[in-house]
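What follows is one structure encoded as structure tokens, with my remarks underneath.
Complex shown without one protein chain; remaining protein chains in place.
Chain naming follows the written order as A and B, and within any one chain the residues start at number 1.
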Amino acid sequence: MEVAQLLLGGIASGCIYGLIALGFVLIYKATESVNFAQGDMMMLGAFITLQLVNTDYWGLPFWLAIPLAIAIMAAIGYALEALIIRKLFGQPQFAVVILTIAIGFVLRFIAGFIWGHEPQSLETPFIGVNLRFSGLVIGMDEVFVIGVTLLLTLLLYLFFAKTKLGMAMQAASQNQLAAYYMGVPVKRINGLVWAIAGGTATVAGVMFAARGAIDPSMGLLGIKAFAAAVIGGFGSLPGALLGGLIIGIIEPFAARYGAPGYSQIAPYALMLLVLIVRPNGIFSQVQSKKV
Amino acid sequence: MSLLEIRNLTKSFGGVHAVDDVSFDVEEGEVFTIVGPNGAGKSTIFNLMSRFYDVTDGTIKFDGREITGLRSDEIAGIGIARTFQNIELFDHSTVLQNLLVGRHTKRKTSFIENVLFTPRVRAEERAHRRAAEDVIEFLDLHAYRNKMIAGLPYGVRKVVEIGRALACGPKLLLLDEPASGLSVEETQDVAFWIEDMQKDMGLTILMVEHDMSLVTQVSDRVLALNNGQMLSMGTSEEVQSDPKVIEAYLGVEEVG
Partner (left out) sequence: MRIHFKTKYDDDINLFEDGRKMFWYGLLVVLAILLPFMLDEYLLGEAVNVLIWAVAGMGLMILAGHTGQASLGHGAFLACGAYMEVWLQNKGVPFLLSLPLAGLFAGIVGAIVAIPALKMSGIYLAIATLAMGVIAEDVIILLEPYTGGIDGVFLGAFTLFGMEIDRYINPDKFYWTCLGVVIIVTFGYANLLRSSTGRAFMAIRDSEISARAMGINVARFKTIAFGLSCFVTGLAGALLAHYMGAFNYEAFLILISIQLLLMIVVGGMGSIHGAFFGAAVVGFLPQVVTMVREVVTTVAIPGLDMGIFALILITIIIVEPLGLYGRWIKIRIWFELFPLARRDMFRRNKSYLKTERMK
């Protein structure tokens, strides 16, 4: 029973890691660089939701606030790409990495300036609501997290596999120049990818906030989500989710059964192990350059 | 004994034979050219010799020594230098620095001596510099000596690549499409340089090239490949008049 309980909690937090990792993968696939600010976008999404929902602030109904927050964050994601990232179009990967780290710092500063550095809790409809199955306690928040993740993954899958826009995005990610020649508006597509990443970040942020307090430095969770993305392979959306679940499940078990002090190393150690065995990720797409 | 002996060389990627049972010798002091349509396996042979790829089957003997077991960075040291089809220079360094990197295999000082810049290092730097200056002189690169690669025109970069390979002090020079993208005048310069390298420096040159006027002008022997297989070998005229070669380039002539 204890194992089942740990497993459930692990899956729920794994979904959150998975969703952040999903954001990494989306942007990586499109632009071949990593958005180190994804964790901070999640943080910002959570705070925007908090601003909309909490009675101390605007007190909007929860189910109205969520789509609103997603829309706001999508707009912010698009704007970041259009106003800043796009300026580095064609520059090396490294420049974008540094740029997104800096953007992350700025977002953290802005959030701290507006909402302060004290931890705050999002008022959700599931606080303290539990389902019980013969001794197994399932929090409504956990049900919510797992359900939403499945739904979002399905939506993203359908979007990329079935819609014209989604397929254009895939094309642009594989060969920018060729996609451009074929009439795909590569720049606008990149903006849209960032918008989607902003949206998923918000969902991840709300899910995180549903399970605990939030503060401006929670974006550092993004580092753990890197582990998820690396384990799942940077190019694969389902892989990212799977990687997130693995990390999420390992954590509570390492904390429960591992030696104290060592358990929090587990996700990173696993990630390093994966990188050492498969230096370019599990589903490696990088091959040696052709000369 | 030939300088380079290639026997039954085969390379397959998955099930595709990029190079299929190719054998040829390159004699010392010879200019030997490989021609063939795109995808014929020309560059693959170069990459096999540079040890960027592992051979699937066959042997490559250079100077009597089997090289298929060496690491890619050991190739320059035994006297094989190369250029790249799509220019692989060190973009954020000057022309001079690029040539000096070519001298890497001649270094005798350790990194610790380098940090301390002992008199031995200075003497070595002077020697490298003299060698690089000879290359600059030969290829007429004076005007670009201290220019960054990133800002140089395509034609000059192509020449710098040849220079960097020359700076290695090789016995065998691999030129991967040295004239691609060059103007007629620049191609003519390359032809003269190849002749000078052969006659004055005594270099052996193995070249991949599409420009048949250049091939005819400089090559002692030519090998035509198609789909990884040897089609024809001989002088430039012989190869160009070989029906099999004509067929590979132009397709089969329908009779009737």
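Definition applied: contacts are C-beta pairs under 8 Å (C-beta built on N, C-alpha and C of every residue); 3 or more make two chains touch, one makes a residue touch a chain.
In this text the structure is predicted, and so the values were computed from the model without any measurement.
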Touched by the hidden chain, which of the shown chains?
A, B
Which candidate, B:27, B:73, B:196 or B:247, sits in contact with the chain we can't see?
B:73
Taking the full complex into account, find the residue in B:19, B:35, B:100 or B:197 that is in contact with the omitted chain.
B:100
Given B:122, B:142, B:199 or B:244, the one touching the chain that is not displayed:
B:122
Decide which residue listed in A:135, A:183 or A:261 touches the omitted chain of the complex.
A:261
Identify the residues of subunit B touching the omitted chain, counting contacts across the whole complex.
50, 52, 71-77, 81-82, 84, 88-93, 96-97, 100-105, 107, 109, 111, 114-117, 121-122, 124-126, 128-130, 133, 164, 168
Tell me, which residues in subunit A touch the chain that this view leaves out?
28, 31-34, 84, 87-91, 93-95, 97-99, 101-106, 108-110, 112-113, 117, 174-177, 180, 216, 220, 223, 226-227, 230, 234, 261-262, 264-265, 268-269, 271-272, 275-276, 279-281, 285-291
